[in-house]
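Of the protein chains in this complex, one is absent; all others appear in place.
Up next, subunit A:
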Amino acid sequence: MSRQASRASESKKMNSELFTLTYGALVTQLCKDYENDEEVNKQLDKMGYNIGVRLIEDFLARSSVGRCHDFRETADVIAKVAFKMYLGITPSVTNWSPAGDEFSLILESNPLVDFVELPDNHSGLVYSNLLCGVLRGALEMVQMAVDVKFAQDTLRGDNVTEIRMKFIKRIEENLPAGEE
């Protein structure tokens, strides 16, 4: 029994390492292909967006969470259910703006950067920018336009990783905006 349990955890670890290493290989490739970090960030965001618009479907099916009544509830679901499900971490939700339309996700640890060090010549690179795209894409599919960006990043010497999310508007039209 205990042996099986340790196998399961081993497998989980390996799975997340596979993801982490694959992501690393991808970012490395992007850095080779593009001259400046800004372009790499943009490309990562775009890929994240493409993942997000599909991942939301998997998320809704798997989690069976219902409709969120306000942005605070959305924030909780993202942090406690979605991050837990796909990355195995639970970020904390803080720094609400007075209007309640902006908050931060604080990631104590970020599985994407497990084996990563940024070289000096990539100071403009937002390594985990894929996550911003994923969140943006996923929320767009549930009629929410949000602005997502990294405010702090442990890779750049900050103490924690902070993702700042700002609610822009409810998307009313039925047709989703076309992807590039």
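Basically, contacts are C-beta pairs under 8 Å (C-beta built on N, C-alpha and C of every residue); 3 or more make two chains touch, one makes a residue touch a chain; residues count from 1.
Quick note on the criterion: contacts and distances are computed from a predicted model.
S.K.: Would you kindly match the missing chain to its UniProt protein name, picking from "Trafficking protein particle complex subunit 6B", "DNA-directed RNA polymerase II subunit RPB11", "Elongator complex protein 5" or "SMCR8-C9orf72 complex subunit"?
M.R.: Cross-referencing UniProt, the chain left out corresponds to "Trafficking protein particle complex subunit 6B".
S.K.: Hey, which subunit A residues sit against the chain that's not shown?
M.R.: 10-12, 14-19, 21-26, 28-30, 33, 43, 47, 50-51, 54-55, 58, 62, 85-88, 115, 130
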